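Only one protein chain is missing; all other protein chains are in place.
We just call them A and B in the order they show up, numbering each chain from 1.
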Amino acid sequence: MEVVLEAVNLVKRFGDLKVLDGASISLRRGEVKLLVGPNGSGKTTFLKCLNLLLRPDAGSVYLEGVEITAPGVDARFARQRVALVFQEGYLFSHMTAFENALFGPFKVKKLPRSEAKGLAAEALETVGLDRRFWNLYPAQLSGGQRQRVAIARALAMEPAVILYDEPTSNLDPVGAEEVAAVIVGLARSGVTSLVVSHDVSLAADLGAEACLMWKGRIVLSGRLEELPGLAETVGDGEIALFVRALARRLEKAGRVVACRQLNC
Amino acid sequence: MGGSPQKVGLGLRRLVVQELLPYIALILAGLQYNLIIALSAFVAGLAVSFALSALSLSSPQAAGLVAMVSRAVRGVPPLVLLAATYWLLFPALRLPPDALLACIVAFTIRTTAFQVQILNAAASSVEKGQLEAALSLGLSEREAVLHVVLPQSLRAALPALFNELSSLLKESTLGIALGILDALARARYVSIATGYSLIWMLVAGLLVYAVSLVVLRFSRILQGKLAVPGTLGAGVAELWR
Partner (left out) sequence: MPAAELLNLLAEGLLNTLALVAVSLPPAVVIGTTLGTLRACFHGRLRALLDAIADVLRGLPLLALLYAFTYGLPELGLRLQPLAASALALILCSSAYLSEYVRIGVLSSAEGEILAAQSLGASRLQVLRYVVAPHLLKTTLPAIANEAVYLLQATTLAGLVGVYELFSAARTYNSKYFDFWTPAVALVAIYTALSVTVEKAITASGTLGRRWLKLR
């Protein structure tokens, strides 16, 4: 299976602060990965570098074989193929749900209107938003509905990869459940996805390979159950602490982990 | 014009030293009036608006009155306020017709009206939760305002206050209407004397600008020193790349 998205040793600084310090990842077509890590470890910055919202200071990103970080490559090309769903959603507040989904194919890709409308409708149906809500404005929708429209907006672009930045963190339990169901559904149907999330039940349902980001680098990766064991090998007390906390929460969510053998 | 390059060079230096330098020194000296007016008005205004702001915080009726009066004062063009102070207020109070004092008084009145607005906005920008938290710890309303709200609101008000100081510096040039020989007034006379207007106006203007840049620098340093560690935002989104 070919590699769809690959990042090699990304480095990014904001002033004196080095947020990314040699972060790498690779995603094959249809693969789903989970990115975990404490706040401030650089996860959001990493995602933004993957679709070129931010340009890394060093390192390269390859999209479907093409190096998009090379000078002269139009960033818009990358962004149309790599979709990013934000934690806050950022729906266009002056457009209806349908118009939000329509924006990408119609205005950015400049597809003919009927084709664009078809894509928008299909996307909204995939995320399970009832037709009744299609002509409402974001302010009139619930948090869960808004985030689903945000996902639909990304889907309508028919991207190669979808990146999710803490998609359920701002939602109440009902909304979080709705959105998690959509993301898991998309992942199971073969959409290449990279999900950054603290949401333990989402993580558990995804059943994906998990990568641990720490101080700007990906230091561990493996199945969720294997993480605690791997953390011990890394040695750094803080990382082990974080992973054990994660493992304990996963255990409470119903996923038994090797935690028991490690005296968490 | 004949003569060796050396003679021409000497001529140029003589031009600069004997002719231009005295004028520049004259204009520079005029800056003192801009500074005196701006700084005095700023400090006096700060004292008064502090009191007025505290008053507004404690009593809603007072707050309404203060807001109304300051709105009215802000609506008066500064030049009119200046003239009214000098031609109406001073005679009414039997004060001597001192142009500099009139300027300071007029601008104090004007800046107070603006500063009250700034301080009140800053006070309300401090999260209500801060006050509630302080009160639930057992502090009296007065203590809570003094130890929790006021320090935070001052910090929030700093940028706007320094902005006001810059405004004052620029408006101090209006003193020319009362005969005050500030930097701009002197530049005006120099331009009449030399016959060149554009350059001297720009010189005076840029001098005032330079002073306000110093104020801005000072403001940034002060903000940096007084900021709570961790609050001066880390990555601002790099848009448009």
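Couple of notes before you dig in:
Keep this in mind: a contact is a pair of C-beta atoms (placed from the backbone, for glycine too) under 8 Å apart; a residue touches a chain by one contact, two chains touch by 3 or more.
None of the values given here were measured: they were computed from a predicted structure.
When the full complex is examined, the chain removed from view is found to touch A, B.
Of the candidate positions B:Leu39, B:Leu100, B:Ala160 or B:Ala177, contact with the hidden chain is made by B:Ala177.
When the full complex is taken into account, the listed residue touching the unshown chain is A:Arg76, out of A:Arg28, A:Arg76 or A:Arg131.
Checked against the hidden chain, the listed residues A:Phe46, A:Phe103, A:Tyr164 or A:Trp214 yield one contact partner: A:Phe103. Checked against the hidden chain, the listed residues A:Leu35, A:Leu53 or A:Leu129 yield one contact partner: A:Leu53. Contact residues of chain A toward the unshown chain are 51, 53, 76-80, 83-84, 86, 88-94, 103-104, 107-109, 150, 153-154, 157. With the whole complex as reference, residues 72, 75-80, 83-84, 87-88, 166, 169-171, 173-174, 176-177, 184, 187-188, 191, 196-199, 201-202, 204-206, 208-209, 212-213, 237, 239-241 of chain B touch the missing chain.
Rule of thumb we're sticking to: only the chains that are shown with their structure count from here on.
In this assembly, the C-alpha centroid of chain A lies 49 Å from the C-alpha centroid of chain B.
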